[in-house]
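Report on one structure; see the data block that follows.
Omission of a single protein chain aside, the complex is shown with its protein chains in their original locations.
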Amino acid sequence: MQRVGVFVCWCGSNIAGTVDVEAVSEALKNEPGVVFSTNYQYMCSQAGQDMIKEAVKEHNLTGIVVCSCSPRMHEATFRKTAAAAGLNPYMVEIANIREQCSWVHKDIPTGTEKAIILGKAAVAKVNLNTPLTPGESPVTKRALVIGGGIAGIQTALDIADAGFPVDIVEKKPTIGGKMAQLDKTFPTLDCAACILTPKMVDVAQNENIRIFSYSEVSEIKGFVGNFDVTIKKNARFVKEDICTGCGACVEKCPMKRVPNEFNLGMDNRSAIYIPFAQAVPKVATIDPNSCNMLKNGKCGLCAKVCAAGAIDYTQKDEYINEKYGAIVVATGFNPISMDKFDEFSYNQSKDVITSLEFERLTNAAGPTAGHLERPSDGKSPKTIVFVQCVGSRCDACAEKGKEYCSKICCMYTAKHAMLVRDKYPDTEVYVFYIDVRTPGKNFDEFYRRAVEEYGVKYVKGMVGKVTPEGDKLKVQASDLIEGKQLHIDADLVVLAAAIEPDKSARPLATMLTASMDTNDFFTEAHPKLRPVESPTAGVFLSGACQGPKDIPETVSQAGAAASKVIGLLAKDKLTGNPCVAHSNELMCNGCSSCERVCPYGAITYEDKEFRMPDRTTKIRRVAKVNPAVCQGCGACTVACPSGAMDLNGFASNQIMAEVDAICK
Amino acid sequence: MLKCSLDKINSVFEEIAKTAKLYIPADDKDGSAVYKQWENGIEWSSSLNTVRSPKDFFLPQMENLMEFKTEGKNIEVIDNRCETEDFVIFGVRACDVKSFEVLDRVFLSEPVDSYYASRREKGVIVSTACSKPSETCFCKTFGISPEEPEGDVTTWKTEDEIFFKANTSKGEALLEKLSAYTEECDETVVTEQKEKISAIMAKLPLKDLKTDAFGGGKTEEFFNNPVWEELSGSCLGCGTCTFVCPTCQCYDIKDFNTGKGVIRFRCWDSCMYSEFTKMAHGNNRITQKERFRQRFMHKLVYYPENNDGMFSCVGCGRCLSKCPISMNIVKVMKKIGDVDA
Amino acid sequence: MQKITQNQLIEKAASLLSDGTVNAVLGWSRGEFGYDVTPKMFKTEEDLKENFVWNDFCGVNFSKYLVSKTDRFDGKILVFLKPCDTYSFNQLLTEHRFEREKVYAVGIPCEGMVDVIKLKAVTGEGISEIKEDGENLLVTTIYEDAPVKVAFKDVLLERCINCKSKKHVAYDELMGDEGEVIESKRFDEVAKIEAMTPDERFAFWQNELSRCIRCNACRDACPACTCEKCVFDNPQSGVENKAPANSFEEKMFHIIRAYHVAGRCTDCGECSRVCPQNIPLHLLNRKFIKDINEFYGEYQAGAEVGSRAPLVDYTTEDLEPGEVFDRRDIDA
Amino acid sequence: MENNKYLREEIIRESGVNPKKCMKCGKCSATCPAYDEMEYHPHQFVSMVESGDIMPLLNSESLYKCLSCFACIERCPRGVEPAKLVEAVRLSAIRKQGENRMTANDVPALLDEEIPQQLLVSAFRKYSK
Partner (left out) sequence: MQVNEHKPLIVAFCCNWCSYAGADLAGNNRLNYPADVKIIRVPCSCRVNPMFVLRAFQRGADGVIICGCHPGDCHYTSGNYYTRRRMAALFSMLDFLGIERERTRLEWVSAAEGAKFAATMNDFVEKVTALGENKRLEDLRCKR
C-alpha cells in the first residue's frame, strides 16, 4: 500500500470559485492509502511546492496526488517537485479539477462532487503506480541526410561545422537539386548557381561530409541514436575515385541523342555524361539505358579515351551499411505532371512550358545559352502569358491538382516576368493570377516593381484555355476586374505548375515509420512548436519534403534541422520516456499480434528458454519491447489477447482502478 | 404405498408449490432435461437425466457468504444470509440422491457448513425410480438401486400412474399434504416396475463395470502408474466434468470489490484448472497429468479411504456425455484398474 | 458416411510409422458406445489396429493439440486433418504456436460429423452400437430390438450443415480428392438475429448466455484460444472469475472471448460443439466474421499462413463505428 | 430579401452546388464560349447566387445564353460547377412562369444538327411539366 499525500489547489478562485476545496481535501482523506490531505491557494507556486516537499518528508509519502489544473499544464512541475523531495517523479498523479471541472461546471455542489470523484480516481491510480526509470541508449555520432538539394546541403554543412560526420545520399549523379537548375533567385535576383555552387564545393571539401551520389537508401533499421542504414550505390560504371571529370569521354561518346534530364528534355546529352559543369562530385556517369557498350557490348569508346582509366563496364550496384544517430529527410519536390490539364495544351504545343522549363530557357547554362527562344522554332517570343496556380488550390474531389497553395509560384512568376521585361523590353508580358501572395521580406516590393517599374500586365482571372493556332497560342481569359473577355495571341505560355513531394518520399517514410499527410508531405511533430522534427524520434525534416518552401525558408529550416541534429548528437546517451510498453514473458504466446500494430517497429521476438514447474525446460517465442523505440501509445496492449503486454504509467489495472473509482 | 393417476400430476405439483418451491426436470429447448421451478405450464419431462445435477440446490455454483463495507478507516462486516425457503426437488434419480450422501459426508461433518446444512434441512427430496437409463449410466457399479431410490419420498412412474412411498418424516409430511390426490394401494405394480427396471439395467453396456480394484489404501498402487500420462494427454482441462458432476464439491472463496464494499462469495472450483489450490509457492499439481489424476484418485481412492469405503462417484454418466473429448471415469477405471468390462 | 475408410487411415498411419517418417500418430481412439471417440497419441502399429477409429463422430479439431503435443514430444507427429481443421492449423502457424517441421499433416476428406444430441433426439437414450449403412446410420439401443435407421444428413452438426470449405488449405499429403470452398449459408442465422429488434436480441442472448456454467469448455477446445495464461484465469487481469456470478459476468466472458479471437477465429465450430449447455456460441464469432467481411472486405482466418488479421490492420478509409449502424439502418 | 434568401437556398439545393467553394479565379468565365453574349458571366452567377442577388439573374438574358456546354464544370479547379447553378436559376425562372411550354410533339420540329442534344434534352425536361 502506498502512503499517499493529496494536495488540492485553489488556483486562486479559478478552482476554489466552483469547487469547495476544503471539502475535497477532507473527502479524499478517507480514501485507501491516503495519509495526508491538504489544500492551498497556489500549489504550483514555490510555497506550494515546498509544502509538498515537506509533507513528503514528514509523512513518508510514497505517492502524490495533486488536484489542480490539467496535467498538460503542471504535471512536469509536480514531477520535478517530487524528484526534489526524493520521490520517483512518476509517483505523481494529477486530478484535473480546473479545465475539466471548475471551469466547465457552474455550481459548487456539482463541481465539488465531481472534483472529489476525479480525486478518488487519481488516488486509485497512484496506489498502483510504480517507480519508473527512463531507459538509456547510446548515440552514434553520425548523421544521415537524404537528399542533396539546397536543404540537404545546408543541413549537412551545418552539422559538419559542429564537428559531426555527415553522409549525404543523393539519387542523382550530382548534388545541387532543383536550385542548380534555377536561373536567378527572388527577391534579390542573385544568380542561383553563384550562391549554390560554392556551397556544393564546401560540401565536397568538408572532411566531415561524405557524398553518396547516384545512391538510394534501401533499408533502415534501428531507432533514434542507433539507426542502421543500408545505402545502395547504383553502378555508374565509372570509378568515382579515379575519374577527374575532364569530360573527354562525354565528348567522344557517339550516343548523343539522349534527352537531357537536367534541361528537362529540352536538349540532348550523351550516354556518358556529367549533368552540368559545376556538378559535385564532378564525375561522369554512364546511363545504362542508352550506352551501346552496356546494352550490346559494342562501342567502348569512352574507356579508350579515358586517360585515367576510370571506366568500368562491369561495375555492380554496391550496398553500404552504416550506423547513424540521426536522419534528416530532405527529399524535396517536383512540379506535377501537366497531363491532366489539357485546356492549356501543354502536350499539344512545345511553346507551352512549365516555369521550371522557363528557368532552363533563361539560364545561361541552359539549352539556349540564356537566349529566350521559343522551343518550337527558336524565335524570340513577343507576347508571353504566365498562368498562375496551375494545379494548385484545387478541390480535393477534382482529382486534377493539389489542394494546397504551392507557395513559391507567385514570386518566381513575378521574377520571370520582370526578367523578361528587363532583358527584352519590347516583349509583352501578361500574368494571369487568382491572388498574388507575397508574404515575405521584400516580397511584395518585388512584385510591385514587376508591375510598376517593369510594366508587367497583371490580370485578375484564370486562363480558360490555350489553343495552338498557326505559330500562335490563342489564350482565352477573363479579366475579372474589367469584366471583359481577353483573347491574346501569345508566343509562349508559361504554366506555374503546382509542386508535389518527390515520389521517393513515400517508400522512405515507410522505411522510417515517419508519418505523412495525404499529399505525401512529411508530417512534423508539431506544426508550430516542433516544425523540423518528424513524430518519429531521431528523424528530422528539411526543406520542401515537409511542405512547399522557397529558398530562404528552406535554408532556415535546414539550419533548424541541423541544430536539432547537433543537439541530439551532442548527447552521449539518450534518456527515454519510461512510459513504454513491456511484455510479461511468462504470459506471452509469441503470436505476433502486438508486433503487427506497433507503429514504430519497437517489438521483436526472441526464443527464450523457460524452466517449467515440472523441472523441464521449454523454448518459447516471446515478444520483447525496445524501450528506446517504443513511444508508449499502447496499441500493443489491446492487440495482446492474453494481457501479457502492458504499458508503464497507464497499466491496465491502473485504468481499471480509475474506472472503478469513477463508477463508485 | 400411495398412488395417484398421472392425469392429476399437475394438481399434485400445484399442491406442493403452495407451501414450497418445487423443482422438476422439464424439457429445455434443445430437448435435454433441466431442473426448472414448477409453475403452471411447466411439464414434467419424460427424462430424469438432467444436464446439471441437483447438487446445485444444496451447493449452488455461486453464493455470497458475507459482505464488508469500509467507511473511512472503519470496516463493517455484514452477514447477508437470508432464511432459506422450503423447497422440494421432485423426480431425482437414484444416483443423484446418492450424491447427496457424498456431499453430506463432507459438508455436514465437523465443522458443519452452515450454508449447506440449512439448505439440506429445508429441502425435501422426492426421488423417482429410473426406468429409462441412458447408455452412459453405471450406478449399479456403486451399489445404487435405481429400482428403489432413496430420498425423503420414493416414487415409481408407470404409463398412467405414479406411486409414492415416504422414507422419512419429512417425506411423510409431504405425502400428508397430498392426501387429497392419492389413494392407498398395494405393492404389486411397483414390484413389477422394479423387475422391469432390473431387466433394463441388465442390458446396459456398462453393467459389468466393477470397483473391485479401487478403494481406500490403493494410493501407492495407482499413483505412479505411467498410464496417467497417456490418459490425461487428451484432456483439455476445461472442467466441464466437474461442473456437471453431482459429487464434485470443491469450491473457492473469493472477494469481489463492488466499489461500494466487498462481497465474499464462494463458487465452484475445479481440480482441472491450473489455478486450483494455488499457494504462495505456486501450484503443487503442475501439469494436467497431476490435475487429471487428482480427480479420479479422489473419486476412487482418497474419498473411500476417508469415508468407509464409499466411492464419490455415483455413475450418473453426465461426464461421459458432456466431456468435449469423451475422456471419462469409465475409460480411466478400465485402463487403470485393468478391469475388464 | 465418410468417403475415406478407417482401414485406409490405419494403413497410412502404420506405413508412415514404420518407415520412420513420423514417430507418433495423433488420431481418434475407440470409445464405449461408438460415438465417444477420444484423441490419442498412437505410437505402435498394434495400438493403431486395435484402437484407432475413424467414423462420423471424429469431430475433434486436432490443430489445437499440436501446440502441446509438439512441445512435449521429440519427434515428428502425424496428424489427420479434416478440411476445417486445416484452417486452424494455418492460423496457429501464423501465430507461431507450433513448429511446422514437427508435424506431418495428412489431409482427409470429411462428409460432415454427427451431432450426438440430434441423433439421440431421434433414437432416444440407450445407444449401444452405431453402424453405417449407405446414407443412413443404424443405431442399436437397449430399448428397441431392431436398430433405428437415421438419415446421416439429418443429424449433422450445425457447423457441418453450414460447412464453409471442403478444401484443405494445408497438408503434407492429401488422401482422397481435393474439395472446394463452399458458398455456405453460415451467416443466415446471424442475419436473422440482426434483423430482430434490440429487445428481442437482448432477450435471445439473455436466455442463451444465462445457461452458461462457465465450465470453459468453449475456450479450452478453441484452437484460437491458446494463450499461455487466459485473462479469465489470471487474477491480475481484473476480469478473472471462476463462476458465472451474474448475467454481466457471462456476457463479459463471452464478448471478450469472441473479441479476442475476432479476426483469428476460423469458424471451426468447436465452441458450440463442446458446450454442455448447447449455447450457440459460434454465432458470436460469426457475427465478428460477418462484420469484418462487410466492413473490411472478405477475410478467412487461416486460409493462408502469415496473413494479417483485420483487427491488427487498418486502412485510412475505414468505416466509423457510427457509420456501421447508419449503414445497417439503411439496409434494413 | 427574405424571398431571395429562400430562392438562394432553393437554387443551391437543386443544383447541389456549394458556391462557397469558389475562390473567384474566373476560370469558368475565361473558358466560357458564350462570354461575350452575356451580361452576367459564369463567375458572377456563382458570386451573385452566393450573395442572394438573384433577381437580376432571373431577369437577364444571360440566363439563356449559357450553352450548357459544361466547359466551366470541367475546368473549375474547385469543383464548383457553375453551369449547374445556371441551370438551377433557369428552373426558378420557369417555375415563376408556371406553364407547360413544350410538349413531346414539339421536339422533332426543333431538331437541328447544330444544337447540342444535351441542350434539347435539358430544355424538354425544363419546359414540360
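Labels A, B, C and D are assigned to the chains in the order they are written; within every chain, residues are numbered from 1.
Please note the rule applied: a residue touches a chain if its C-beta (ideal position, glycine included) is under 8 Å from a C-beta of that chain, and two chains touch if they have at least 3 such contacts.
Just so it is clear, the model here is predicted, and its values are computed rather than measured.
S.K.: Could you run through the displayed chains and say which ones the absent chain touches?
M.R.: A, B, C
S.K.: Touching the hidden chain in the complete assembly: which of A:326, A:372, A:473 or A:597 does that?
M.R.: The one listed residue touching the chain not shown is A:597.
S.K.: Just the residue numbers, please: which parts of subunit A touch the chain that's not shown?
M.R.: Within subunit A, the residues that touch the unshown chain are 70-73, 96, 98-101, 103-106, 110-111, 113-114, 117-118, 121, 513, 515, 517-518, 535, 579, 597, 599-600, 631-635, 637-639, 647, 649-650, 652, 655-656, 658-660, 662-664.
S.K.: Touching residues of subunit B against the unshown chain: what are they?
M.R.: Residues of subunit B in touch with the missing chain: 256, 258-260, 263.
S.K.: In the whole complex, what residues of subunit C lie against the chain that is missing from view?
M.R.: 190, 193-194, 198-206, 231, 238-239, 245-246, 248-249, 251-252, 255-256, 258-259, 262, 284, 287-288, 291-292, 295-296, 310-316, 318-322, 324-325
Here, only the chains that are shown with their structure count from here on.
S.K.: Which chain has the mean of its C-alpha atoms lying nearest to the mean of all protein C-alpha atoms shown?
M.R.: C
S.K.: A-D versus B-C: which has more C-beta pairs touching?
M.R.: Result of the comparison of B-C and A-D: B-C.
S.K.: Look at all chain centres (mean of CA atoms) and spot the one farthest from the centre of subunit A.
M.R.: So the chain farthest away from subunit A turns out to be B.
S.K.: Between subunit A and subunit D, what distance separates the C-alpha centroids? Give it in angstrom.
M.R.: 45
S.K.: Take the average of all CA coordinates in subunit C, do the same for subunit D, and state the distance between these two points in whole angstrom.
M.R.: Subunit C and subunit D have C-alpha centres separated by 64 Å.
S.K.: Quick check: in the complex, which residue numbers of subunit A touch subunit B?
M.R.: Residues in contact with subunit B: 30, 32, 612-614, 660-661, 663-664.
S.K.: For a test of understanding, state which residues of subunit C touch subunit A in their complex under the given definition.
M.R.: Answer in residue numbers: 71, 94-97, 226-231, 234, 236-238, 260-261, 308-309, 311-313, 316.
S.K.: Flag every residue of subunit A that touches subunit C in the complex, lowest number first.
M.R.: 518, 586-593, 596-597, 605, 618, 620-621, 639, 641-644, 652-653, 656
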